[in-house]
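Before I ask anything, let me first share the structure, which is written out below as structure tokens.
All protein chains but one are shown at their positions in the complex.
On to chain A.
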Amino acid sequence: MSRNKNAAAPVLFILAGIAVWQGAVTFSGIQPWLLPSPLKVMATLWEMLPLLAKHSGSTLLAAVSGLLAAVLLALCLAAVMDLSPWFKQGLYPLLVLSQTVPIISVAPLFLIWFGLGLFPKIVVVALVCFFPVAVSTVAGMESADPAMVNLLKVMGSSRWQIIRLVRLPAALPSFFAGLKIAGTYAVMGAVIGEWLGASSGLGVYMTRASHSYQLDRVFAAIFVISLVSLLLFLLITLLARLAMPWYYKERNNDNV
């Protein structure tokens, strides 16, 4: 019941926003190449669906591959940093520093190095997604209860066993929080990669459309990008529920 109520409010706001937009476009008589009406955008979306689907596929491939690469790298690095404080001391500031480099300024380098194919896009996505996953996983591993670690030590655990049995499971909620952020960045990263140069993808479609002032197509592409990002987010939420049933049961118990 409260769930329905929660869904009703945002839907109402979205519908109101669209109505205002439609009204403003209809009554002001603004040119469609400056601002198309939502109805026009929907019509274009319907008409362009096969083409958009093809471009979405290529964007999604880059986004998901990049995200997976980022997760793999982040997990390895988090484990190594947990095993060696020295490594962590040296590497952690570097991680933070890497975030001050605007990705949009280094992306053209990847095009020069790796060409126009899929690979440079994956690299851009991986770079964007790596940081939130790595930082949240490291923080999650640090949050493991030291008393649990001591308990394992008294049982005679090796350092790797401590990581596997306590630190990684304890890091899961935090890891998934980071992964959700990374998931929403992933599609954006792929689109940025495509803007700078690619042969297919939603970013390519958008660049072409905006160069010819077909703003209805740009908006249609934006809509698809939002939709794809949302789906990715929901997929990650579902994975989180499957991977940590205990976490959600615990939260449900707290509510009782």
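As a convention for this text, a contact is a pair of C-beta atoms (placed from the backbone, for glycine too) under 8 Å apart; a residue touches a chain by one contact, two chains touch by 3 or more; residues count from 1.
Everything below uses one rule, namely that contacts and distances are computed from a predicted model.
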item: Name under which UniProt lists the unshown chain, selected from "Carbon monoxide dehydrogenase", "Putrescine-binding periplasmic protein", "RNA polymerase subunit sigma-24" or "Hydroxymethylpyrimidine ABC transporter, ATPase component"; value: "Hydroxymethylpyrimidine ABC transporter, ATPase component"
item: Contacting the left-out chain in the complete assembly, out of A:L83, A:L116, A:M148 or A:L239; value: A:M148
item: Listed residues A:A134, A:V166 or A:I236, member touching the removed chain; value: A:V166
item: Residue numbers in chain A that touch the chain omitted from display; value: 145, 147-148, 150-157, 161, 165-166, 169-170, 172, 244-247, 249-250, 253
